[in-house]
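What follows is a short report on a single structure.
Left out: one protein chain. Kept in place: all the others.
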Amino acid sequence: MDKKIVLGIIGAGRIGKLHAENVINNFVDVKVKAIADVYADNIKDWAANLGIENVYSDYHDILNDSEINTVLICSSTNTHSPISIEAANAGKHIFCEKPIDYDLDRIAAALDAVKKAGVKYQVGFNRRFDHNFSKVREYVKEGKIGDPHIIKVTSRDPEPPSAEYARVSGGMFLDMTIHDFDMVRYLSGSEVTEVYTNAAVLVDPAIGEAGDVDTALITLKFKNGAIGIIDNSRRAAYGYDQRVEVFGSKGGVTVSNDAPTSAVLSTAEGVFSDKPKYFFLERYKDSFVEELKQFFDAIKNDTPTPVEGIDGLKPVIIAIAAKKSYEEGRPVRIEE
Amino acid sequence: MDKKIVLGIIGAGRIGKLHAENVINNFVDVKVKAIADVYADNIKDWAANLGIENVYSDYHDILNDSEINTVLICSSTNTHSPISIEAANAGKHIFCEKPIDYDLDRIAAALDAVKKAGVKYQVGFNRRFDHNFSKVREYVKEGKIGDPHIIKVTSRDPEPPSAEYARVSGGMFLDMTIHDFDMVRYLSGSEVTEVYTNAAVLVDPAIGEAGDVDTALITLKFKNGAIGIIDNSRRAAYGYDQRVEVFGSKGGVTVSNDAPTSAVLSTAEGVFSDKPKYFFLERYKDSFVEELKQFFDAIKNDTPTPVEGIDGLKPVIIAIAAKKSYEEGRPVRIEE
Amino acid sequence: MDKKIVLGIIGAGRIGKLHAENVINNFVDVKVKAIADVYADNIKDWAANLGIENVYSDYHDILNDSEINTVLICSSTNTHSPISIEAANAGKHIFCEKPIDYDLDRIAAALDAVKKAGVKYQVGFNRRFDHNFSKVREYVKEGKIGDPHIIKVTSRDPEPPSAEYARVSGGMFLDMTIHDFDMVRYLSGSEVTEVYTNAAVLVDPAIGEAGDVDTALITLKFKNGAIGIIDNSRRAAYGYDQRVEVFGSKGGVTVSNDAPTSAVLSTAEGVFSDKPKYFFLERYKDSFVEELKQFFDAIKNDTPTPVEGIDGLKPVIIAIAAKKSYEEGRPVRIEE
Partner (left out) sequence: MDKKIVLGIIGAGRIGKLHAENVINNFVDVKVKAIADVYADNIKDWAANLGIENVYSDYHDILNDSEINTVLICSSTNTHSPISIEAANAGKHIFCEKPIDYDLDRIAAALDAVKKAGVKYQVGFNRRFDHNFSKVREYVKEGKIGDPHIIKVTSRDPEPPSAEYARVSGGMFLDMTIHDFDMVRYLSGSEVTEVYTNAAVLVDPAIGEAGDVDTALITLKFKNGAIGIIDNSRRAAYGYDQRVEVFGSKGGVTVSNDAPTSAVLSTAEGVFSDKPKYFFLERYKDSFVEELKQFFDAIKNDTPTPVEGIDGLKPVIIAIAAKKSYEEGRPVRIEE
C-alpha cells in the first residue's frame, strides 16, 4: 500500500484505549484519525490529550470517512461480526478483537464478506506475539524439538469474573480458554481433531449456579498425531499463571511466568521471589504493540496477516466442542 | 517388636541387589541373613563380599528359617502375589516390590493372607519417599495450597523398553504409569473416581505393533472434587523427566527435575545447564533407602506401614481402567 | 509548579534522541518545545516526525526561550558542567547526563550555580530506576536483610570500546565503573571511605597500551561498616552482565540478569536458555522512562530529585580514588 495507514478505532473501552495509545506512541507513520464510542462524551478529554481529532458516537462516521483505510474493532463482542461485515463492505482493512463471534454462522458470514472485499483481516489473539510464546513457536518451527508429541498450556487467571459476567460471557471455554485453543494451534502448527473436557466448579459456587465451570483440564488430539492438555483455573491465588510446554521427539521447550523483578530474598525464614506479573495488561504489554506492528506490516507489504480469519473461527469451534464434551461427559470429534 | 529384624531377600536382580546393599550400608541393626535367587551361583561372590552368609536357590529356605522374621520380595512380577501369600502364612513381615500383581483377584488373595497373618506389608512405591515429592505432599497436607484443585504429574522415561518387553510387561499403564497413579493418590490424599486416556504411538512403531502405546495424557477425577492429569512419554531425549504440581485454592506447589550439578555455563553460543539425572537408580537413590527405613520403623514400632496393601491394589485398578478408556475411547468410572 | 513542564533538549545523540522519544511517548503533559544539536540538519526529519517544532544548532536558543522551564543536557561530556551553569543561571530545571564532569572543581562550580539558582538538578544515573536494582534497594531500606555487611556488584559490558575511545574517555573507572560507584552508594545507603583496585588488561592489549585497564576488582569500605566489591570486565562473551547482591545481618538479596525470554530448550545435547539482554538500551529501557518520571514529579511537587548534585559528584571522587589505587598499588582513603 503506497498510502499512509489512516486509522479509525471503533470502541473505546479498556482495549480500544490501549490500542489507541499503543498506535500513537509507537507508530509515527500511522495516523489515528477518529475514534467512535457510544459514550463519546466520556472519552473526549482522553482523546484530545492524545491528539485524536475526531470522536464520534456512531461508528458509521468512521466507515463513511474515505480517508480512513483501516479500522480496529474493539466494541462489545456481539458487534464484532456485523461491524466486520460493514467495514469489509466499506473496503477497510480490519483488525478485530477476539472472538469474532460465538455463533459459527455469523463468523462465516463475516469471513465471507472479508474475502469478497479483499481486505486484510487480523484477529486479536495477542498472545501469539508474546516474547515467550513466540520463542517456543520458533523452536518448534525450526525443528529443535523434532516432531511435537505433547502440547501443554497452563492458563490461570488471578481473579474470577463475577457470576453475572459468567452468565453472559458465553462461559469459560469461549471467554477465557479461547486464547489457549488459539495457542495450541499456534504452537503445534496443527489442527485439533478431538476434545475431551474434565471440568469442575471449585473456585466459586455462584459460577456453577450460573451454568459455568471455573476449573478445567481439556485434552486434545491433533491432526499431526500430537496430543495436548490445557489446564485452566479462574483463580490462581499467586496471580496470573501463563506457561506452556511443547515436548517432541528431539526434546522439549518450556516457558515460565514473567515476574516484575528477579530479586531473590534469602533470610532465616526462607527464600522468597516475586509473584508473576498479576494482570494481563502488564504481562502482555509488549504483545499488544507487536500484533499491531505485524498487522500494519501486512497492510503495507500486502502480505497475509499473521492471524487470519480462519484463526478466528477455529478456536470458537474448539470451544463449542469443549463445552459439549463437558456437558455430555465424552470426547467430541471436530470435523475438518 | 523387641526382636532384631532378621531379613531374607527373595530375588537378586537389579532391585534385590540394590535393597541388599542399602540395608547393609545403612541399617546396622538389621541383619541380612539370607538371599535367594534361582541363579544362586551367579550371586555368590557378590553376597560373600557383602557378608551375606546364606545364598539359596530356593526361596522356601528363607521362609522356613524361623530366625528370619522379615522378607523383601524382589523376584519377578508374576511371583509377587503367591510368594506374598506364602510369606504371610509363614508369619514374615513383607516388603513387596510393585506391582503386587496384574490380576485383581490375585492381589485380593495376597492382601487377604496378609490380613489373616497380621504381618506388616509394604509395597515398593519408592517415589513417595523422594525428597521432592514428599515435600509437595507435606505442603498439601499442611494446607499450604488450600483445597487441591488440579494435580499434575509429568513422568517421562529416558529410553523406551524393547517392543518385546512392551508385549509382556502388561503395557505402559501397568508398567510405567502405575507409579504415577500411586503418586496422584499420594499427592491428592484422595481416590481416583474416573479416568480418561488420550494416548498414541509416537516414539516407536514397534511398540504399537506390540499392542501398547508410548505417549499418553491421562485425565483423572478425584473423590475430593479435584481433577488431575498425568503426561507420559517412553522417551524424553534429554533424560528422565519427573515433575509434579499441585494447585489449589490458596496457591500451588511445583517440583522440577534434579540435575547432577547446578553449573551454568554462559558463552557466546548461549546459556547451558545440566540435563536431569538420567536414570531412575540415580534419580531416586535416596528414596530406596528411605522406604526401607520407614518399613523397618513400622515393624519396630508396630505402626502401619506408609504404603499398605490397599496402596498396592488401587494403582492397578486405575491402570486397568486407563487401558480400558484408551481401548474404548471414553471415560471410565472407577467404583469404590 | 503550577505551570506545565516545557522542555528543551540539548544534544541529540543516541541518548538525547532516546529521552526525546520517551518524553513524547510517555508524558502527555510534558511538552518538548525544542531540541538543539550542533548538527541540527541531521535531526530535522527525525524531529519533525516526532512533532518537535523547533530544532536549533545553538543551545542558547533553548536557554533564551522563557517558555522553556526545564532542560535535558545530553551533549558531550565536557560540556555538561558549563551548560549546567548556564542553564541554572537561566533559571531552568536541569536533568544532566552522567558524569557531570571529570574535574572535581568544575563539578563543584556547576553544583554551586544550581544551588544559587534554586533549580532542580538530577543526574542521569538511570540504573537506580531499574526494576531489579530498585527492588534490592527497597528490601535493604525496609530492613529485610538487616544491617548491610557485604555489597557486591557485577558489571560487565558485552563489547570493549575501541582503544581510541579508551584513551579519551577518562578510563574505565570514570567511564564505566562510575555507574557501579553510584550503585553501591544507592544500595548501601552509605558513603565509600576507602577503595582498593585490583585491575588488569586481559581483554585487549590495545586498551593497556592506551593507558587503561579492562578487567577489575574494586574493594570498598563504607562509612556504615559494610564492605563492598565491584567486578568489571569490558567484555563478557555472553552479553551484558548486570547483577548485584546485598548481604546483611538478617539475610541477603540478589538479582540476576534479564533475558529476552524464559524459554528453556532441553535436548539430548543439553539444557539451553537465553543469553542476557545484550545491549544497555534494551536492558535498561524502562529505567530511562522511570528516571524522567521521577524528575518531572520532583519539579511538579517541588520535592528533591532522586539523584541530586551530590550523587553526581561522589562517584567521580570514588572513580578518581580507584584509579589512584590502581596506579599506586595500595588502598586509597576518601575524605568526607
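A, B and C are the chain letters, set down in written order, and residue numbers restart from 1 in every chain.
Following the convention adopted for this analysis, a contact is a pair of C-beta atoms (placed from the backbone, for glycine too) under 8 Å apart; a residue touches a chain by one contact, two chains touch by 3 or more.
What you see is a predicted model; the values in this text were computed from it and never measured.
Across B:Val114, B:Val136, B:Val153 or B:Val184, the residue that sits in touch with the chain not pictured is B:Val136.
Only one of the listed residues, B:His60, B:Lys115, B:Lys141 or B:Lys250, touches the absent chain: B:Lys250. Counting over the whole complex, chain C has residues 146-147, 149-150, 152, 156, 196, 198-200, 202-203, 215-217, 219-221, 225-229, 231, 233, 235-238, 241, 247, 249-252, 329-331 touching the chain that is not drawn. Listed for chain A, the residues touching the missing chain in the whole complex are 236-238, 259, 266-268, 270-275. Against the chain not shown here, chain B presents residues 25-26, 28, 49-50, 131-132, 135-136, 139, 144-145, 250-258, 260-268, 274.
Here is the rule we use: only the chains that are shown with their structure count from here on.
Central chain by Cα centroid: A, whose mean Cα position is closest to the mean of all protein Cα atoms.
One inter-chain figure worth recording: chain B and chain C are separated by 58 Å, centre to centre, where each centre is the mean of the chain's CA atoms.
With each centre defined as the average position of its C-alpha atoms, the distance from chain A to chain B rounds to 43 Å.
Under the contact definition stated at the top, the residues of chain C that touch 2 or more other chains are 266-268, 274.
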